[in-house]
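With one protein chain held back, the other chains of the complex are shown just where they sit.
We call the chains A and B, going by the order they appear; numbering starts again at 1 in every chain.
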Amino acid sequence: MSDGTKGTGGPQGGGNGGTNGTGGVNAADGTKGPNGVNPDKDLNAQNLPGQRGDHGEVIDTRRGMFGASGGGDTSGYGGLVRSVRMPGATSRPYGGWFDEVADELEGALDEQGLVPENVIEKTVVDRGELTFHIEREYLPTVAKTLRDDPALRFELCTGVSGVHFPGDKGRELHAVYHLRSITHNRLIRLEVSAPDADPHVPSIVAVYPTNDWHERETYDFFGLVFDGHPALTRIMMPDDWQGFPQRKDYPLGGIPVEYKGAQIPAPDQRRSYT
Amino acid sequence: MGLEEKLPSGFLLSTVEQAAGWVRKSSVFPATFGLACCAIEMMTTGAGRYDLARFGMEVFRGSPRQADLMIVAGRVSQKMAPVLRQVYDQMPNPKWVISMGVCASSGGMFNNYAIVQGVDHIVPVDIYLPGCPPRPEMLMDAILKLHQKIQGSKLGVNQRQAAREAEEAALKALPTIEMKGLLR
Partner (left out) sequence: MSTSHATPRETTEGTVYTVTGGDWDEIAAAAARTDDERIVVNMGPQHPSTHGVLRLILEIDGETVTEARCGIGYLHTGIEKNLEYRTWTQGTTFVTRMDYLTPFFNETAYCLAVEKLLGITDEVPDRASVIRVMLMELNRLSSHLVAIATGGMELGATTIMIYGFRDRELILDIYELITGLRMNHAYIRPGGLAQDLPPGAVDQVREFVKKMRKNLPEYDKLATGNPVFKGRMQDVGYLDLAGCLATGATGQVLRSAGLPHDLRKTQPYCGYEHYDFEVPTADTCDSYGRFLIRLEEMRQSLRIVEQCLDRLAPGPVMVADKKIAWPAQLALGPDGLGNSLDHIKKIMGTSMEALIHHFKLVTEGFRVPPGQAYAAVESAKGELGVHAVSDGGTRPYRVHFRDPSFTNLQAMAAMCEGGQVADVIVAVASIDPVMGGVDR
């Protein structure tokens, strides 16, 4: 650390350093910071570490540092509040073949008399992957279009994965589909959401028969009801099982393990970092 | 056979015990109860390199009615538990159980909603075999230890006496959590 360029540097500055460290001294006189970056101007520059901002979509808020609530959090971080943000909607151009697929899909939906903006909630490009968030009632239409349109031709569905976001109010349950096009060698992701109070998503077994077991599995673990599925029954758990075990509000169900003179609680009961 | 169960305690019974134990241990028929990873190691044990046939037990029986040893090889899920018990009940007496691997013995790393935390909740276990999965050598070691146990098993009145003593000892045993000292 060179002398006093940042607030956190000197031993005397320790008290207030953390909060105004990034702004402060350098920006006032317009000089460049130690990395050759002017923090005032280049705040959004790619070369800065990830900033806590209002980008993305809040799906949850976290308090404290430790996962288990009710346990003695003596760390002093109990008042820490963080929001969990998923990557938000992307605007065009998406880059690469993503635009082509998006154009074709929107065009094909147009041809069927649908308004693409109503069907596709948002499009997310993140980590080199294209995700269409679809309004749930249009899912079979979109899937059929993606499968049959010669320019899209996503022949292979790799099943559905359920995700439960209890903090994402009104859209707690997500069903995530990955579609692979062998013809064009592409992979896209469809995501639909349903509220906990009305956990219904239309089934796409009629379009992709391979989703038969996958939808049963997601129903089994998350309680997502796939309307129109030929036989939506439990597949992994015993038929008389209560609850949907992989939802976030379902406990892990472990038992404390006894050792000589000690007892270790189940993994979900332990104090741990999140 | 049943006749040996009615012999009076004494020299005759202990001789029959030894003979029966020797015969029984020399030709144990395991039931195939492969569940998960351990099942592969169990099959390996039966295959060429480890050659379980050396101990007179290369014949894994598909039908539990022809078997007297159940090697529970792998994690037992809640859904599998009733099936496992039924297979055990179908085996004729005398019968033994080896709980192969940590998952069968105690649930192991899968301390969760899906796995029975130890197959001893469902069937009585004679040998617990640790490891994830245990090596074939370990399985053979467990089998040889079981052979010793079978050789020393009692019959008739002696068996009932032994069962009583075992129960008394179990009732007196200190729970794990109250034990002190090193993990041994």
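Convention: a residue touches a chain if its C-beta (ideal position, glycine included) is under 8 Å from a C-beta of that chain, and two chains touch if they have at least 3 such contacts.
Here the structure is a predicted model, which means the values were calculated and not measured.
**Student:** From the list B:19, B:132, B:163 or B:177, pick the residue that touches the absent chain.
**Tutor:** Residue touching the chain left out of view: B:132.
**Student:** Across the whole complex, list the residues on subunit B that are touched by the chain not included here.
**Tutor:** 32-37, 39-41, 43-44, 47-49, 60, 62, 64-65, 74-75, 77, 79-80, 83-84, 87, 90, 109-115, 132-133, 135
**Student:** In terms of residues, what is the contact footprint of the unshown chain on subunit A?
**Tutor:** These residues touch the chain not displayed: 50, 56, 59-60, 67, 82, 84-87, 126-129, 131, 155-159, 161-164, 176, 178, 180, 182, 185, 187, 189, 208-214, 217, 221, 234-238, 245-246, 252-253, 267-268, 272-274.
One rule holds in what follows: only the chains that are shown with their structure count from here on.
**Student:** So the centre of each chain is just the mean of its C-alpha atoms; given that, what is the distance between subunit A and subunit B in Å?
**Tutor:** Centre separation, subunit A to subunit B: 47 Å.
**Student:** Please give the residue numbers of subunit B that touch subunit A in the complex, ascending.
**Tutor:** 78-79, 106-107, 111-114, 117, 175-183
**Student:** Which positions of subunit A touch subunit B when the two form their complex?
**Tutor:** 236-238, 241, 245, 250-255, 257-263, 266-267
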